[in-house]
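For reference, the structure discussed in these notes is given below.
Shown here: the complex without one of its protein chains, the others still in place.
Order of writing sets the chain letters: A and B. Residues in each chain are counted from 1.
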Amino acid sequence: MSQTRFGRRDVLKGGAALGALAATGQFAARGAHAQGAAGTPRRGGTLRVSVSQRVNHLNPLTHINNPEYMIGEMMYAGLTRLAATGMAPEPDLAERWEATPDATQWTFTLREGLTFHHGPAVTAKDVVATFRAILDPATASPGRRNVGPIKSVTDIDARRVRFELDGSFADFPVNLAYSNARIAPAAILERDVKALDTAGYGAGPFKLARYEPGRMVRVERFEGYYNRGRPYLDAVEQVLYPDLAAETAAIVNAETDILLLGQPSDFPRLSRTQGVVAMRTPSGRFHNLVLRMDTPPFNDIRVRRALQMALDRQACLDLVFEGLGRVATASPISPEDRFHEAVPAPRRDVAGARRLLAEAGHPQGLKIALACANRPPTRTALGVAIKELVRPAGFDIDVQTIPYDTYIANIWRKGNFYVGTFNMQAHEDAMYTLLFTSDAPWNDAQWNNRRFDELIYGARRTLDNNRRKEMYAEAQRLMVSEVPYLIPFYEDLLSFRRPYVQGYNLHPRGGVFMLENVWLAEGAPRRG
Amino acid sequence: MARVGRILLRSPMGVIGGALLLLCLGLVLFGPALAPYDPTRFHPAERLQGPSGAFWMGTDQFGRDILSRVLAGARATILFGVIATALGTALGTTIGLASGFAGGRIDEVVMRFNDSLLAIPGLLKALLIVTVLGPSTTNAMLAVAIATAPSMARIARSVTLSVRARDYVAAAIARGEGAAFIMAREMLPNVIAPVIVESTIRVAFAIMTGATLSFLGMGAQPPASDWGLMIAEARNFMHRNPWMVVWPGLSIAMVAIAFNLFGDALRDALNPRSGHGR
Partner (left out) sequence: MSLNYLLKRLLATLLTLWLVSLVVFGITQVLPGNAAQMILGEFATPEALEALERRLGLDAPVWLQYARWAGGILVGDWGTSTGTSLPVFGQVVENLGRSMVLAGIALFVVTLLAVPLGVMAAVRRGGVVDASVSVFSYLGVSLPEFVTATLLVVFLARPEIGLFPAGGYAPLSAGLWPFLSHLILPVSALTLILMAHISRQTRSEMVDVLGAEFVRTATLKGLSRRQVLVKHALRNAMLPTVTVIALDVGYLIGGIVVVEEVFAFPGLGRLLLFAIQNRDLPLLQGAAVTMAGVYALANLAADLAYAWLDRRIQYE
């Protein structure tokens, strides 16, 4: 069987010609510069990271928010992971992988001598058990679809695993880097899954030292980690600050070393604060207005287009996000994505929007309520900004701020007009099959477009990158013209660190932190 | 009434309070009309600016004119205080009257319960009620009204008890008049004066509590130009434009001072012996 082989380290470094299947080198995000840390890395020290959302449990298969992803990434390892600065897959527990030319069958080979924190060796059986658990609906893993179109997974021998896919899929190694696809021991998964909630059984760079739910998680260096010399840090503490003001105060007062997820309104101020380094990197993360297409008024494409034409995107970006981002179209695919197509956004045309609205049967304008959850506060800010910016076109938007729990219970995936927010995904397929195809789990705009579905599933099975690019380009144009979402801008990811924190980079994906590369330079406070 | 007016005019407190109240009335009636700009209009090029010729109080994070927003918020804020207090007073007076009139066991139980409500600090009470009702201006108003009611009930009841023993009430009962009639015709007029004095001072409390609820995100919601909400929204930007906090803050203080001064003066005028406020 002739096999195309790729995924070696030298390939990822060099980006050599990889044949049809492997244009992975192009994944590297343009904006993320791996800032060379000053001096040589030092070992030792405890890093304290603040987060604003709670870690609900330690089971990586069902993690759902960024602080949980951070913990999962430290305690567990996957078969692959994303490169430190982009969306290219690099070896993690798997040292190499091969695919059949049609990319329907993939074989991953584990490194030699891998062990879990609690002692046993990592074997192909553990990988099989992990993926079976993820694919089992009873596990309720959010990654069930994101790990790719897996038909079956079997172990060939102790170190090799074979995946059969439902059709060709060239980006499969990227999907395996998904935050939920972390390898856990088969013994635990099959006998006592609950144990994963409160204890650690991973093979990642750090092992669990202390878990105080709702307060902090402490992990310490795992000496048996496969990547020799890493991590640099002795320990990492992730501390929960339930509100932003306290979290901000903590980094200003040097009680914490990194504020993981920053807010735009704080950015200008903290940039000028002594002892705090403000970091930002372009990303495809966005806030969106969901225009639900199976109910009035947005079942009429003229209303959706009128809203799109009326919007001043730059003003939105400046007013809501302090200009920390780039204007977008209706498409969730940002310039950081590999197959991004620069579809020109419609020019702002208030008179035209008003005409369209009148044609759609609203000559007196359209009154409609926009639901904005109260967290994060940028949702309401965006609502207020849009209300005012589209008013001249005849839209009379009533901004309704509602508690987050009410939003989750009554609005999300149910309402016809509300503000959502999403992380960037690792590639186009992940984004589209999560939010937009007819069978997507969170298909909240109810677009249900046959042509679009064909394009997405067609592109997934296509191995020719030029052809795929064309298909994804058409999908993006389709979105801009059909407007299931209104996406005013792509946001920069923001974070803050103390000056002595080195080797910490913002990854555009949003849920990838790579703290094994972080080290503490001179001036770091001693922490227990 | 004329005597009360004369006494009010003689006290500096009454004069200043009255003048400030007139100013408030003016703001309620004409405030929005005086605004130089639409209070919701953005001036994106002039965000977060200090006072200038074009924007007398500066601009907020959306480049909205703070002066226009303060003026637009005056009506909402002042009416909030007045209506919430009126509602709470009506509710409390009714309960106090009825309880005092009924007397006996009923009075005992009602007042016990009333006292335990009084034993919850005002803001805590309002917060809990809004938590149940959900955050909005109307609900905040109801919460403040409900929070106000117990103390008004206390006052109304104590007056009722003293009146109840009087001859004309006894006569009315003897005549076989209905309870509602007696309460409304014979007792209410006696209760009204002390209740009104108390409620004038309570308006300041209502305005401040309402603003506090908005500040905590439990009252008015964006894009309303509510003063408490304006300060809450300003918190993320206050180090870049402190005026966003200063102006609405001063406005709240001004209105609260007006009602406090006037209420104290009114109390002194009606009851010269009690020389102190609260």
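Basically, contacts are C-beta pairs under 8 Å (C-beta built on N, C-alpha and C of every residue); 3 or more make two chains touch, one makes a residue touch a chain.
Owing to the predicted nature of the structure, the values given are computational and were not obtained by experimental measurement.
Undergrad: Let's see if you follow the contact definition: name the visible chains touching the chain that is missing.
TA: Displayed chains contacted by the hidden chain, ordered by label: A, B.
Undergrad: Tell me which of B:Leu71, B:Ala204, B:Ala224 or B:Leu266 is the one touching the absent chain.
TA: Only one listed residue reaches the unshown chain, and that is B:Ala204.
Undergrad: With respect to the chain omitted from the figure, which of A:Asn56, A:Asn299, A:Gln314 or A:Ser481 is a touching residue?
TA: Touching the chain that is not displayed is residue A:Asn56.
Undergrad: Would you write out the residues of subunit B that touch the absent chain, in ascending order?
TA: These residues touch the chain not displayed: 112-113, 115-117, 119-124, 127-129, 131-132, 134, 204, 208, 211-212, 215-218, 228, 231, 234-235, 238-239, 242, 245-246, 249, 252-254, 256-257, 260-261, 275-277.
Undergrad: For subunit A, enumerate the residues touching the unshown chain of the complex.
TA: Residues touching the hidden chain, for subunit A, are 54, 56, 64-65, 140, 142, 212-215, 240, 242-243, 245-246, 248-250, 252-253, 255, 269-270, 272-274, 403-406, 408-409, 412.
The definition used in the following text is that only the chains that are shown with their structure count from here on.
Undergrad: Centroid of subunit A to centroid of subunit B, CA atoms only: how many Å?
TA: 49
Undergrad: Across the complex, what residues on subunit A touch subunit B?
TA: So the residues of subunit A touching subunit B come out as 245, 263, 265-266, 268-269, 315, 318-319, 374, 377, 380-381, 383-385, 387-389, 399-401, 403, 406.
Undergrad: Quick check on the complex: what are the subunit B residues that touch subunit A?
TA: Touching subunit A: residues 40-42, 44, 47, 61-63, 134-135, 217, 221-223, 235-237, 239-240 of subunit B.
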